[in-house]
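Questions regarding the structure given below will be posed in turn.
The other protein chains are all here in position, but one chain of the complex has been omitted.
Labels for the chains are A and B, by order of writing; each one numbers its residues from 1.
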Amino acid sequence: MRKHFLRAGALVVSLAALLGWLAYTRFDFFVPRLASEEGVVVDRLLRVHFFLIAAIFALVVGFAVYSVWAFRRRADDDTPGAAIHGHGGLEFLWTVIPLGIVLSLSAMGVRDFLFLRRTDADLTVQVQAQQFSWGFVYPEYDIRSPELVVPTGQRVKFELTSLDVIHSFWVVEFRIKEDAVPGMTTYAYVTPRTEGEYRVRCAELCGSGHANMYAPVRVVSPEAFDAWVAEQQAAQQQAASPVARGEQIFQQYCAACHTLDGSPKVGPSLNGLAGRTTTLDDGTTVTVDEAYIRESILDPQAKIVAGYPPVMPATFGQALSEDDLDALVQFLLQAGE
Amino acid sequence: MRHVLTTGLVRGLVGQAVGFALGVYTARAWGATDWRADGPLAWAAVLSVLGFMLASGMVSDWLGWLAGNFAPPRHGAPPGKPRWWRYWSVDYDHKVIGIQYGVTALVLVGLAGSVALIFRSELSKPGIDFLEPAVFNTLIGWHGIVMIAGILTGVAAMANYLVPLMVGARDMAFPRLNAFAYWINVPGVVLVVLALFLRWETGWTGYPPLGVQTMPGAIPFYLGVFVIGFSSILGAVNILATAFGMRAQGMTLFRMPIFVWSMVATSIIALTATQLIGLSFVLVVLERVFGMTFFSPTLTESAQALGSPPGQPLLFQHLFWFYSHPAVYVFILPGLGIISELLPVFARKPLFGYKWVAMASLAIALVGFLVWGHHMFTSGMSDIMRVTMMWTTLLVAVPTGVKFFNWLGTMWGGKLTFPTPMLFVLGALSIFLIGGLSGPPNGTVSTDLFLHDTYWIVGHFHATMFGGFVYPYIAAIYYWYPKVTGRMYNETLGKIHFWLMTPAFWTMSLGQMLAGLWGMRRRIVDYDPALGVAGLQTAVTIAAHVIFLSMLIFAFNLVWSAFRGKVAAANPWRSRSPEFQVPSPVPDENYPAPVVVVSEPYEYGGPEPYVVFAHGPAAADD
Partner (left out) sequence: MAVLHSVHEHDLPYARRERVNRWGLWLFLISESFMFAGLLAARFYLWGGTRPPLDQTLGLLLTSILLVSSFFMNRAEVAIAHDDRPEFLRSAMLTVVLGTAFLVGVVGWEWGLFLPDGPHLRPTDGAFGAVVYGLTGFHAFHVLTGVLAILAVWHLGRRGHFSARQHWGVEAVAVYWHFVDLVWVFFYPALYLIGQVVAAGH
């Protein structure tokens, strides 16, 4: 037995060392690009996990494989195996050692989690999720944008809300993910560190458009960020005309499902809307006027366009102010004329 | 043909259709215009289940009791019916019910697996090829829930067939309840199938508010799962009562076969936690049908006037995961029990650390109740809860590890042989190991913020479920096949099955995990080619087809051998377990005389047998 033990031990230790070392040093193969300080912390612990997975897997499988080879029954050997019933000391060891490992993992998890959830922040971005698009509001600068632009080196606090169902805010390169839940505000903190273009990807099943619920993300230098802010503020000034404001709102809230080029998406295209005749699913027809457009936005289930599913959210009445709604309707009335 | 029409199954299905039609008809009479609206649909679904119950004969004995009619238990086909008839009708013999469960499980896994092939083909390259998003979302949820129903019925199959035999009883504690628990699954599954056609988009987890807003298929989905859960609860009552009340003379708790221990632990979970998934699903249905906003944060004007607080989406997740996490241990504990049961037989030596293995099952089950929040690390749950749930979650690794190390101890110094069941046991061990080890990264909250809802998780749970259920279940089928049918399966086909399935499985699971790490989200019909996962996805799809092919070989082996296999001996594996001490297939009343336990269950090479058959009157009555 001692001979077997030494041999198996040697096999297991070398296998565990080899696999563990590979998992640890080849870690970059397993994970995508990294673009945030928080991600550094996540990756650090993940690397420890990978090392442990590789090592423990090698340990158990090493012993099993050795047994399969060394203790296979030889032909015409009909004797029973060794009459071993157990071993209290071993049981104790293989309870306590894993216990120590998992307690340490938890401790590291706490340490990292506290770091990730520190509440200090240099910039706040409100993230508004809805089926199937994202909107970003910068309350400090009074900007609303369909694109997320953040500067490097500043800790950004994301305040997440949802208009309809649960969505989840995730940028792979930031690592961090947090759900946007209707009826509550949730938080995530990210300090971008690598300039580049990324994507917000919705990570919670939210309906038919879930797969393509993206928003563009740009991480830029602080100077470029300031320039962008100034540019946006200027644009917002100019967009004082209702129609231009309406177009912005359209891009943020409606473009996920409606186009302005005549091609249908989730819902019908909205160009040349005013005055056209629409067939409803009960066979009747309506001529589109301002009242119909308003109703379609505020109470979309009231009249369903033939050939489309009744999936347009009924929440815009809450999301849009009176002014916003007017601007949007103004825009739609002239769109594609 | 005449006989087919009189089987309980056919009568039940007709009853279900009639019940459904009656529901639709009455709803119309009360002024509903569309039967697919939530109210009429829910009403019709409930009536349809009642219709099945009445028509199939599963409650007729109980109804008879009310009239003072105490019929003896039904065993065997009635006069004039062929032998197969009892397998398609209500019969109280636990072995028949076990086989009914077992075949149902294979059918469900087959259906859900076929659906997996459909959506896997869609995923093999980026872009939307042939599945509309709404159809895709329905299919993945259906795949998930039907697989889970398949696992639950598979677990019940093993429990029903084996527990009474292993404790030396003639039947379960409550044979009628047992039949009821099996048959109630059928209308439940029919409802879930209806959901497939009416569509719903939430996946198997059914989260509101999406679950409240999505297509009408949600109603039969929630209700069907509720009914299947009800079956689990009743099954658990029966198994615990059998294990505690029906043991043979001399079988102390620590002399029970280890599989019975694992079923005790499993049943503790199924008995209690299942209520909460049932509750959460019923509450969503109430919200859809009556507008009772448990989960949606919207308030009506009159609610505002009352000052009522709003509903909360997270409440559902707490209720749901309070079951659905422990449920994953329902999936694996029986499987781990099978591994512990078979290793000593094929190593020809005692189970290493029997008591530790038994207690580890209980520990996994009990700690499993305290960890549900690890599915909600990103949900917006409070930070304190997240950290607490991390500590408890990681603790589960300890008793699971104890099992692994005791298995290694069991193999050490044995005389190992490798027929097909043993191959699947070893496969299970290694696959469950990688599945289990991929758990702790999800369990530490900081890394889960990255991993949550990616294909890493998909890889994690396919590995745990294959290793913890699919492989052990297959091993159990091969191992007890001679006991059940009286014939031997074909060993060559069995080995081909194993050697096709195992590499394919590893490809699938590791491919999923890696794709997830590279950024592939779960539950998406279309993915971003920029992530670079297209190659992995193709590999996973091909692997899935190979798994399916290997399972077809398995199906062929099972069917063919039942007719053409070699006639099996009473104890082909030289096992000490009581069921192997009687002829194959097991006779109707199981044992010729009361069973008396005289030594330890796994004393291979020891001088005494585990059980003997007492002669004379039952001494077991105390």
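Basically, contacts are C-beta pairs under 8 Å (C-beta built on N, C-alpha and C of every residue); 3 or more make two chains touch, one makes a residue touch a chain.
For clarity, every value in this text was computed on a predicted model and none was experimentally measured.
Listed by label, the shown chains that the missing chain touches in the whole complex are B. Listed residues B:Leu152, B:Ala173 or B:Val586: the one in touch with the omitted chain is B:Ala173. Between the chain not shown and the residues B:Ile118, B:Val135 or B:Leu279, the one that touches is B:Leu279. Among B:Val14, B:Ile118 or B:Met292, the one in contact with the hidden chain is B:Met292. Remark: the omitted chain is touched by one listed residue; of B:Val59, B:Val103 or B:Ala303 this is B:Ala303. The hidden chain makes contact, of the residues B:Ala37, B:Val103, B:Leu117 or B:Leu271, with B:Leu271.
Against the chain not displayed here, chain B makes contact via residues 65-66, 68-73, 170-171, 173-175, 177, 233, 236-238, 240-241, 244-246, 271-276, 278-280, 283, 286-287, 290-294, 299-300, 302-312, 315, 318-319, 322, 618, 621-622.
As a working rule, only the chains that are shown with their structure count from here on.
With centres defined as mean CA coordinates, chain B is found 31 Å away from chain A. Those residues of chain A that touch chain B in the shared complex are 1, 4, 30-32, 39, 41-42, 45-46, 49-50, 52-53, 56-57, 60-61, 63-64, 67-68, 71-73, 77, 79-87, 90-91, 94-95, 98-99, 101-103, 105-106, 108-110, 112-113, 116-117, 160, 164-166, 168, 170, 172, 175-179, 181-184, 186, 199, 201-212, 214, 309. Within the complex formed with chain A, the chain B residues making contact are 132-134, 137, 201-203, 207, 209-210, 213-214, 296-298, 310-314, 347-350, 352-356, 378-380, 383, 386-387, 390-391, 394-395, 397-398, 401-402, 404-406, 408-409, 411-418, 426, 429-430, 433-434, 437-438, 440-441, 443-447, 449-450, 452-454, 514, 517-519, 521-528, 531, 604-606.
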